[in-house]
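A single protein chain has been removed from this complex, and every other one stays in its place.
As written, the chain order gives the labels A, B and C, with residue 1 at the start of each chain.
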């Protein structure tokens, strides 16, 4: 049972991480990176590290996403249909 | 006690994150995405660090009232290290975003290769030397012919 | 003894207070830093002349290996002293903003912490602190090129810190401790295997970013070409040297395996050869200095790859020589930082600066009476003493590349005295830069005169640093945890 849950979480996490690298939309990439942090914090709970899980959720999923989103707005990439020309 | 696959899974997850992150840092062309990749790689390294202190038969390292003495707990040290590493990471990340904003203002692009070429040009301009390895601005005499021809710009 | 923590804590406290203090009184913000630095220098002097070295203090009263300890020996004090001195010299040359003063104090505090630290993860924390402080200083040039160079430096440094953390994880999972002395007792059993080697490579790449190690040094020319000259001087003088000190400690205490030494030799030779060849091709003064710096640090790694005390001594000699030479050259670059062609005839326009440059160039090449010669000599003698095939090849590479080094430096020196240049533009030195460069030149000459006592002293310092059983005994004095 535990194995199944962990397997699903790990696959989800790795897939989301890949999504960060390949999605053409920057907002989606930031959201995905925040989702990665969220899954990681769930894994921290399973590893019996509640302190770390709280920090990862607050800092990694919340604050860091906020910082990145503010950056995106300033960079003018805050558009849902933005296909970046710069990325290969 | 057949718990082997679970421990593999945690490791695969952590190392996979590091791998994806590092690959992204080396391969992505958009600098903002490179920054995201760095964040992912850091998360992977943190996960690996927490894994080093894990025990199956243990509880979280917090003494609760009524807990029998001698209860095994997981190692608190790596957890403390990771707390530190996470906060360090977000500080550097905020600074990086600010620099990225300035770069975009200055160069109007976030493409890594284009930026590298422009940085090269800027440095040459700053130093007052011509673009590329041109033969007409050498220091003293050069015994060898220039190894590469001038790039597109005159 | 416990006051040794002040060397780290006071600069940090001053840095915290400086920005707010600057709002109240600009003068107080300007004077707080030098006062603290002078106090710290006095403290370093007090400890290095007193007896009782080496000693160790347990921060928070938590005995190592549970807590973090500071290890104080002549080597640590030497590097801490260099840090405070160089920051003090750099103090008047900034743009006078309170942010910059605070960043300088943070750089000083973090570097002193690195020199004294006895804990692997603590090294990581203060290494990152030094990195962020140096980002702030480089970016203060304010140009778009400086921003981009900083970002690229940040990325490499971030990659390095991920690798470092991975290395720490491998060390911890195998030994269960982070204290260097405790690791020194465990390493022969737990880390003398493939795991230890991989951990070493990861940590080497992590720390190597700042030590301008081959493979992770692509930031060096960009940053040195775009940062203000005095910041480049600080980076070359302090940041890279502290990274080297950290590597030296790890090499002596934890990763003392033949494979690690051979790897260091290979990377060192690659750094030396690539750095000096790139310097040959460089067409402007700053990037020439940057590449030459990569080459010199490669030579330091070659020195450290020699086993035993000879290696430590050789590496330290090259590193200390580099501290004397490179910051001064970067000060000169403040007004000479353009194309090399513009320096034609500089010998006529600012004879003093040209003379100082000639002195430094000769020492870098290794012309006999100058200290640079002895440093290079120690490296080559050490390599010859090892006598393996790899070492002989390295000697050949060092000698051949030294010819290249001599060629490009002498070519430049020659152009200084080759009549008036085509464009008789700036290249006139400001009094501040030249006086600081002169200070280093005097230091270099003094080192030349007192080379014998210096050699003895260096030998005793490196002997002390090499003494692993003593280190372990000093740190874990109350018996080891089981």
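Note that in this section contacts are C-beta pairs under 8 Å (C-beta built on N, C-alpha and C of every residue); 3 or more make two chains touch, one makes a residue touch a chain.
By definition in this document, contacts and distances are computed from a predicted model.
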item: "ABC transporter permease", "Sodium:proton antiporter", "Urea transport system ATP-binding protein" or "Putative gamma subunit (OadG) of oxaloacetate decarboxylase" - which is the UniProt name of the missing chain; value: "Sodium:proton antiporter"
item: Chains in view that touch the one left out, judged over the entire complex; value: A, B, C
item: Touching the absent chain when the full complex is considered, from B:36, B:51, B:110 or B:123; value: B:51
item: Residues in subunit C touching the chain absent from view; value: 2-3, 5-6, 9, 12-13, 15-17, 19-20, 23, 57-62, 65-68, 97, 99-100, 102-103, 106, 109-110, 113, 121-122, 125-126, 128-129, 132-133, 135-136, 139-140, 147, 166, 170, 172-179, 182, 190, 194-195, 198, 481-482
item: Residues of subunit A in contact with the chain not shown; value: 49-55, 58-59, 62-63, 66-67, 70-71, 73-74
item: Residues of subunit B in contact with the chain not shown; value: 7-8, 11-12, 15-16, 18-19, 22-23, 26-27, 48, 51-56, 60-65, 73, 75-81, 83-84, 86-88, 90-92, 94-95, 97-99, 101-102
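In this section, only the chains that are shown with their structure count from here on.
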item: Distance from the mean Cα position of subunit C to that of subunit A, given in whole angstrom; value: 37
item: Per-residue overlap in subunit C, given as positions that touch at least 2 other chains; value: none
item: Residues of subunit C that touch subunit B when the two form their complex; value: 121, 124-125, 128, 132, 135, 139, 143-145, 147-152, 154-155, 158-159, 161-162, 165-166, 168-169, 172-173, 176, 178, 222, 225-226, 281, 283-287, 337-343, 408, 411-412, 414-415
item: Of all residues in subunit A, those that touch subunit B in their complex; value: 2-3, 6-7, 9-10, 13-14, 17-18, 20-21, 26, 29-30, 33, 36-37, 40, 43-44, 47-52, 55-56, 59-60, 63-64, 67-68, 70-72, 74-77, 84, 86-88
item: Residue ranges of subunit B touching subunit C (in the complex, touch as defined); value: 18, 21-22, 25, 31, 34-35, 38, 41-42, 44-46, 48-49, 51-53, 75, 77-78, 81, 84-85, 88, 91-92, 95-96, 99-100, 102-103, 105-107, 115, 118-119, 122-124, 126-129, 133, 137-141
